[in-house]
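Take this structure, written in C-alpha cells, and hold onto it; I'll ask about it next.
Right after this comes chain A.
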Amino acid sequence: MTSSTLLALEAVGISFGGLQAVKKVSFQVQEGQIKALIGPNGAGKTTLFNLITGMLRPDHGEIRFQEQAIQGLPPFRIADRGISRTFQIVQLFGHMTVVENVMVGRHLRTRAGLLAAALRLPWSRREEAAIRSQSLAWLDFVGLQDRADDYAANLPLGHQRLLEIARALATEPKLLLLDEPAAGLDMTETERLKELIFAIRARGISVLLVEHDMSLTMEVADEIVVLDHGELLAEGPPRDIQRHPAVIAAYLGRDWEKE
Partner candidate 1 sequence: MEKLAELLQYIFSGLTNGAIYALIGLGFSIIFNATAIINFAQGEFVMLGALVVIAFSALGLSLPLALVLAVAAVTVMGLAFERLAIRPARDATAISLIIITVGGGVLIKGLAMLLWGKDAYTLPPFSGQEPLTLAGATILPQSLWIMALTLLLVVGLEAFLHFTILGKAMRAASYNPVAARLVGIRVSQMVQFSFGLSAALGAAAGVLIAPITMGVYDMGTMLGLKGFCAAVIGGLGSIFGVVLGGLLLGVAEALASGLVSSGYRDAVAFLILLLVLFFRPQGLIGRRPLRSS
Partner candidate 2 sequence: MARYQRWLQAGVFYLLVALSGSLLPGTYYVTLLNLIGLHIIIVLGLNLLMGYAGQISLGHAAFFGLGAYTSGILTATYKVDPLLALLAGLLLSTLVAVIVGIPALKLKGYYLAMATLGFGIIVAIAFQQMDWLTGGPSGFMGIPPFRFLGWRFQTPAAKFFLVWALVGLILFLSLNIVDSRIGRALRAIHDSETAALAMGVDAQRLKLLIFVVSALYASLAGSLLAHTVNFIAPSSFGFMFSIKLVTMVVVGGMASIWGSLLGAAVLTVLPELLAVFHDLEVVIFGLILMVVMIFLPRGLVRGLLDLWELRRRKKQGR
C-alpha cells in the first residue's frame, strides 16, 4: 500500500503539575490506515487524544496534520482541518434529538449565519434541508435511522456510542479518533462496530482508536502503538505486538494468550 502521512507526532510531551503524562511520543498515521493505541489505564491514551484535538496544548514537540503544525490551535479549528473524535465518557447533546446531534456535526461544513437564519433566507432554508438529509444519511450509515427523533439522552449506551460516531463523521473528517468505542457494548454490538470501522475506512477516512477490547483491536488495526506510563513502548503490526516481549511483560501479560 503506497500512502502518505496524514498525522505525525514528534516528541510530543505534556505534564500536569509534577506528573509527566506523555513523554516524547512520536508516531504517524498514514492515509487510509486504522491504527490502534493501547496501554494500561493511565498510560496517557486519552491525554494524547486531547493533545491531537486541541483540548490540551503540548509542553513540547510537534503535531503535524497534512504537513502542517496544528499543536496549540483551538479545538474547533482542528476539527475544521479534518480531525474529529468521540469521547470515552459519552458527550452527547442530551436535550437534543438524535438527528439534531448529527446536524451539529454539519455546523462546520455549512455557513448560514445569524442574519440568514433569523430572516430565513431561501438559500439558508435549502441549506437547512440539506443538513437534515445528510444527517439522516449518516444515521443510516451507523444504523440509527429509526431513532432519529428520540432524545439523545434516552438512547442505550451502545446506541449513544454509534451516535457519537455519526456526529463525528458528519464533520467530514479525514481522520477519526475513537476513544474506547466498544466500552459497554455486548458481543453483537462489538461485531457491528468492527464492520462499521471497516466501512469508515472504505470511505477513505483514517481511524485512530483507543480500545481495551484486545480481540477487536487485533482484528481491525493495521498497526498498533503501545503506550506505558506516557512513553511509547512499541509500535508495529498486531502480529509483532503480540510477540513483543516488553509489551507482554508490561501490559498483555499471560492472560492475553487465552482470549
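The candidates came about this way: all candidates are chains of the complex that A comes from, given by their letters.
Basically, contacts are C-beta pairs under 8 Å (C-beta built on N, C-alpha and C of every residue); 3 or more make two chains touch, one makes a residue touch a chain; residues count from 1.
From a predicted model like this one, the values you see are computed outputs, not experimental measurements.
When you check 1 or 2 against chain A in this complex, the one that touches it is 2. Remark: chain A residues 53, 55, 74-76, 79-80, 84-85, 87, 91-96, 100, 103-108, 110, 112-114, 117-120, 124, 127-128, 131, 167-168, 171 touch candidate 2 in the complex.
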